[in-house]
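Dropping the structure in here first, questions after.
Right, subunit A next:
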Amino acid sequence: MTHAGYIAAGWSISAALLVSYAVMILLRGRRLSGRVPARRRRWMTAED
Partner candidate 1 sequence: MESAVWLRDAVCCRGRFPALAGVDLDVAEGEILLLRGPNGAGKTTLLRLLAGLATLDGGQGTVLGCDLRSDRRALRPQVGLLGHDLMLYEDLTVAENLRFFAALAGASEAESRAALERLEVAPRLADVSLRRLSAGQRKRVAAACLAVRRPRLWLLDEPHAGLDESGRGAVNRLVRDAAGRGATVVLASHETPAASAVATRTIQLVGGIVTRRASGSPAAVAPTEQVSDA
Partner candidate 2 sequence: MSILLGRSPDRRPPEAAPAHTGSRTTRILGALTLAGLVGLGLCAFIFSPPDSRPGPEAGTRIGQFDAVRLMYVHLPAAIWTYVALGTCAMASAVYLWRRSAWWDRLAHACAEIGVVLCAVTLITGMIWGRPVWGTWWEWGDVRVVTTLVLFLVYAGYLAMRSVPAAPEARARRASILGLGGAVLIPIVNRSVEWWENRTLHQQSTLEELRIEDLTLFTLVLGILVMGLLSLWLAVHRFRVAWLEAEAESAGLEAALAERRAEAGAGAEGSSP
Partner candidate 3 sequence: MREVLLVAAKDLRIESRSRVLLFQVAPFAVATLVLLGFALDADRSALRHFSPGLFWVAVLLTALLAAQRSVAVEHAGRAADALLLSATSPARIFAGKALALAAQLAALELLMGVAMVVLYDARVEHFGLAVASAAAATVGIAAAGTLYGVLAAPMGVRETLLPVLLLPVFAPVLIGATRAFGDALGTAAVNGWAWFGLLGLFALVYAVFGALAYGPLLEAEA
């Protein structure tokens, strides 16, 4: 494969950025949930 280093760098940096952003959002959501009364945090399709 040509340009293997560039390809690896491009894909892994993108993945790292998107995954860390996603994790950050999920963690923030969990932390904030604790500070909001239960009846105010229902998502329309929430099952659990």
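With respect to how the candidates were assembled, all candidates are chains of the complex that A comes from, given by their letters.
Rule of thumb we're sticking to: a contact is a pair of C-beta atoms (placed from the backbone, for glycine too) under 8 Å apart; a residue touches a chain by one contact, two chains touch by 3 or more; residues count from 1.
Keep in mind that this is a model prediction, so the values were computed, not measured.
Although all of 1, 2 or 3 belong to the complex, subunit A touches just one of them, candidate 2. On the subunit A side of its complex with candidate 2, the touching residues are 1-4, 6-7, 9-11, 13-14, 17-18, 21-22, 25-26, 28-30, 32-48.
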